[in-house]
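A single protein chain has been removed from this complex, and every other one stays in its place.
The block that comes next holds chain A.
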Amino acid sequence: MSYLFLAPFLTVFLVFLAYPIVYSFFLSFQESGTGYSLNSLEWVGLKNYFNLFTDIEFLWAVLMTFYYALLIMPLGILSSLVLAILLNNKISFKNVFRSAYFLPNILDMLVIGIIWTLIYSKDGVVDKFIKIIFDFFTFDFLGNITNSFFLSVFTLFTQGVFYGLILFFIYKIYSNFPMSRYVKNEKMAHILDILVYGVTFVLIFGSGGLLGGASKVLGSAVNNGVLGTPATCMPAVVFALVVKGAGFGMILFLAAIQNISESVYEAADIDGCNEVQKFFYITLPLVKPIIFFMAVTGIIGALNAFTEIYAMTKGGPIMTVFGKSLGATKLTGYYLFTKWEQSEFGYAAAMSYALLVLTIIISKIQEKVLSPED
């Protein structure tokens, strides 16, 4: 009798969820021969797996998936937590804000991706902002001084303040750690001081340094759009997703924070804790399970990431790494899809299995590292 109730669900489950796992295993030892159709599958043994682990493009996709996950997990957790803490006050229109933050969550990823493509595209909003910053930092004030005197002087001084502040902070930091503290010989200490200052200066201001690199990236973003620049496309995609998904984590955190009894905070008040201490010693440990959950879903989300890539970058832009042309946002999910497009079903199945094993390993590691029990 029980089986009659279970039958419809179990049938679909067995045919479309349990059997595919077994079937995928068999498929991974086969290869679609001539015509790339499903009827011409041939047994090729372990060939797919050998190809997979020597496929630079696949290894690159795994690497990029990790990069994507490492960007989206902390940003997603942080933004949700901030929204939850803001919303955990007694405010009017609380429900309006809650709905507004949650709304993007239920909207179609593809459409959201297309909208962000417009926002990020060349001459779009973000591009215009970057252009202002880029123009400001590359402004030729000596060449323009006869044209627009005030603009030249203004730019000169604001740029001066910016670079001056960087220099000032370097000085402040290093003056707390003089080399004479670590090296007995006074002359040696002076030489080391000079070396440390010099290297830091070159790393920041040198032609191949931090600021030069940043301006190169900005220039490329101005010319090709944010999504067309290898260095900025992944953060841009991740930002769009964080904005879309922040409301979901917010609700989880909000529920967890509201579960914390008021008396715990009152006890902390009596012990003389300030707001920051209360956050780090009470709130944070008690929302740790939510953080763990979001970290796990972040990894699974990264391995599943497809629609956002399809809508925004289609795996591009192409960048050259060690002489190989690789897509900067070609994540494993999208790479799997391209293999499906080319009808390489056996190879795609082998890739699925490799990724499945990877998922299990990662979630075991996460369980050890972030387990909510301790």
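Criterion: a contact is a pair of C-beta atoms (placed from the backbone, for glycine too) under 8 Å apart; a residue touches a chain by one contact, two chains touch by 3 or more; residues count from 1.
We adopt the following convention: contacts and distances are computed from a predicted model.
Between the names "Branched-chain amino acid ABC transporter permease", "NADH-quinone oxidoreductase subunit N", "ABC transmembrane type-1 domain-containing protein" or "Carbon monoxide dehydrogenase, medium subunit", the one given in UniProt for the chain missing from this structure view is "ABC transmembrane type-1 domain-containing protein".
Here the missing chain is touched by one residue of A:Leu71, A:Met179 or A:Leu303, and it is A:Leu303. Within the whole complex, the absent chain has one touching residue among A:Met64, A:Leu83, A:Ile130 or A:Ala295, and that is A:Leu83.
Annotation: of A:Ile56, A:Leu78, A:Ala100 or A:Ile132, A:Ala100 touches the absent chain (contact as defined above). Listed here are the chain A residues that touch the chain not shown: 1-3, 5-6, 8-10, 12-13, 15-21, 23-24, 27, 38, 82-83, 86-87, 89, 91, 97-112, 114-116, 118-119, 121, 123-125, 128, 240, 243, 246-248, 251-252, 255, 289-290, 293, 297, 300, 303-304, 306-307, 310-311, 332-333, 336-337, 340, 345, 348-349, 352-353, 355-356, 359-360, 363.
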